[in-house]
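With one protein chain withheld, the remaining protein chains of the complex are depicted in position.
For reference, chains read A and B in written order, and residue numbers begin at 1 within each chain.
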Amino acid sequence: MKRFAGLLVVVLAAAGVLWADSALSINGAGATFPYPMYSKWFDEYHKKNANLQINYQSIGSGGGIKQVTEGTVDFGATDGPMNDEQLKAYQDKHGSGILHFPTVLGAVVPTYNIPGVTAELNFTPDALAGIFLGKITKWNDPAIADANKGVKLPADDIVVVHRAEGSGTTYCWTDYLSKVSDEWKTKVGKGGSVNWPVGLGGKGNEGVTGTIKNTPDSIGYVELIYAESNKIPYGNVKNASGVFVKASLAAVSAAAAGAAKEMPDDFRVSITNAPGKTAYPISTFTWLLIPEKFSDAAKRDAIKGFVKWMLADGQNYAEALSYAKLPKEVVAKETKAIDKIQ
Amino acid sequence: MATTTTTVPSAGPVAGSRSFLSRLRQGDEIAHIITFLFAVSVVLVTLLLVFDLWQGSALPRHKFGFNFFRTSVWDPIFDHFGALPFIYGTLVTAAVSLVIAVPLGIGAAIFLAELAPARVSDTLEFFIDLLAAVPSVIYGLLGVFIVVPLMRQYIQPALKHSLGFLPLFQGPAYGVGFLTAGIVLAIMVIPYIISVSREVLLSVPRDQREAALSLGATRWESTWKVVVPFARGGILGSIFLALARALGETMAVTMVIGNTPAISASLFSSGYSIAAVIANELTEATSNLHYQSLIELGLVLFLLTFVLNGLARLLIVATSQRGAGMGNA
Partner (left out) sequence: MNARLRWRKFVSGFMLAMTGVCALVSVSVLFLILGYLVFHGGTSISWNFFTKLPAPVGETGGGMANAIVGSGKLLLIATLIGVPIGFFGAIYLAEFSGSTTAFIVRYAADLLNGVPSIVIGIFAYSLVVLPFKQFSTLSGGFALGLMMIPITLRSTEEFLRAVPNALREAAMALGASKSKTIATVIVPAAYRGILTAILLAFARVAGETAPLLFTAFGNRFWSQGWTQPTAALPEMIYRYAISPYDDWHRQAWAAGLVLLGLILVINIVARAILSRGIAVPRT
């Protein structure tokens, strides 16, 4: 019995050692917003490069920033760009910087589940701010009803759903609300994790979608693909030019058009409430957070290879999953920036 | 068969060292040392854990002090952290679970200990022990897909309809919330109450029952007025054990409580517990203060469960000893 146990341990240890050498494993973590896109990309890239595994865990943008700063993952992902304080913290800890690489564009949509209402509702900025501040509590409130003449809205209480953890999707949503509502700006502010005045917390875009699906009279904010693939209705939002726009790839690209020409070198830019008649006001880039310096040359080359692929072939997978491709100018600028990764 | 060890005691250092060496060779000293090291490692690991929690929560302890327990704001943007909503949620869900589990559990334990024939009692106990082995995430799974819709569609509206005048049952029925979490926790802790109470009741000496019956008490009166009070300490201990388990539960709670740091009189409201907020926010707390506040919450939880577990064991041991010391079987 003892001899068998000993043999078993030796065999397993050997297996562990041998196993460990067969493929390069890279770990990343962060945003749930682009998770459908990334999981498809890493799957496809693995098919093309069988000895490279890129394991991505969607734990929320806040988690991505924190874990890449701690160094427990090789790269992070976020849709709320790191602020100066966080960049400095990374610099202090590692002695070198971290780079933002936009991957795709997406839209954050107000999605809802109102029994008996299948129409696409129109939401004004004031309505959205009021709902999430907890000041508008019923679906048939004039602030909502006035923009939706012809739709019978029930007198039910609104159930607000938001993110339970630190999220870039939240960052984009609150960034937008801060721009359109002074009350929101002072009372709550913008960030990955805020002190929500009302609402239930769901974990990840996945959790929020699941909660909305299961909760009548609820409203929440999720990335477009989550609403579409789960067939829950989402509303049109009034943009800066006064037009009610439905989130679509064209509308998101329109929102990014201006920023594309003025893209800063570090790629951190906000495109919420962008000007333009066709622009969707709650759009955002989403970024990979890649360290400037890699101590492991194999990992560095693997990641650089992936980013190159992502900017070229990878972009072709985006539209099928309801993400907008990056503007050409941004792709060109990023391709040059890849060389910054040492 | 061991070689003979007893050396004839003889004078001189050579003989003495030979006996030490021979003891050493037979492995007694080594065995003693090795097993001692393993046992000590348990103590060291536990000390390290407590130390880690203490050290890891230094920032908020110094910054907030006792205000940590009085503030109900949890604001990562403005770096204000208060533990009150989480302590509230943890305590409320535990209380709800006990209100449901204690009567059920003690009732079942009485049945198993007093009424059921030994075979039936043992079989049922076997199944109840299996219930205790079901992992938390499976309870969460059932909670999300079965209990929450049930609550939202039937139970919460029914409660609102009949008992809606109480502030406990007001407000919109989300399905998730304090009440749902309490119900799921109740199912999880019933096995602990039943199995410990049953053991304690079984250890009450027979002459107590017989004396009551001989004085004309009905079966129920003898049980409820004599046997149960005798086992009171152990039963209370089982309740503390159940409470400790309910307080520390993570997965099942975070899946059905709603994850909102809210304090509300209504049980329908969604809330948060200490364990749930740690699970949701630990891997992403970017500011040091945020991260360490979560650790401080962990420390609070640890202390709560530590005190309760200690009390529980004291009570259970005290009752069993009473039972064993007094009558005979």
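Please note the rule applied: contacts are C-beta pairs under 8 Å (C-beta built on N, C-alpha and C of every residue); 3 or more make two chains touch, one makes a residue touch a chain.
Fair warning: this is a prediction, and the values are worked out from it, not measured in the lab.
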Chains shown that the absent chain touches, full complex: A, B
Per the touch definition above, residue among B:Pro60, B:Gly82, B:Gly105 or B:Gly234 touching the missing chain: B:Gly105
Given B:Ala58, B:Val73, B:Val99 or B:Ile138, the one touching the chain that is not displayed: B:Ile138
In chain A, positions touching the absent partner: 9, 12, 16-17, 19-20, 22-23, 25, 27, 29, 35-36, 39-40, 42-43, 46, 53, 55-57, 70-73, 202-204, 206-207, 209-210, 213, 225-226, 229-230, 321
Residue numbers in chain B that touch the chain omitted from display: 1-6, 23, 26-28, 30-32, 34-36, 38-43, 45-50, 52-53, 56, 103-108, 110-112, 114-116, 124, 126-131, 133-138, 140-142, 144-146, 187, 190-191, 194, 218-221, 223-224, 244, 247-251, 255, 275, 278-279, 282-283, 294-295, 298, 301-302, 305-306, 308-310, 313
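In this text, only the chains that are shown with their structure count from here on.
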Computed distance of Cα centres, chain B from chain A, in Å: 38
Contact footprint of chain A on chain B as seen in their complex: 73-78, 148-149, 152, 172, 174-176, 254, 258-260, 270, 272, 280-281, 283-286
Residue numbers on chain A that touch chain B, as the complex places them: 29, 59-67, 69, 86, 89, 157, 159, 164-166, 188-189, 191-196, 199-203, 211, 214-215, 217
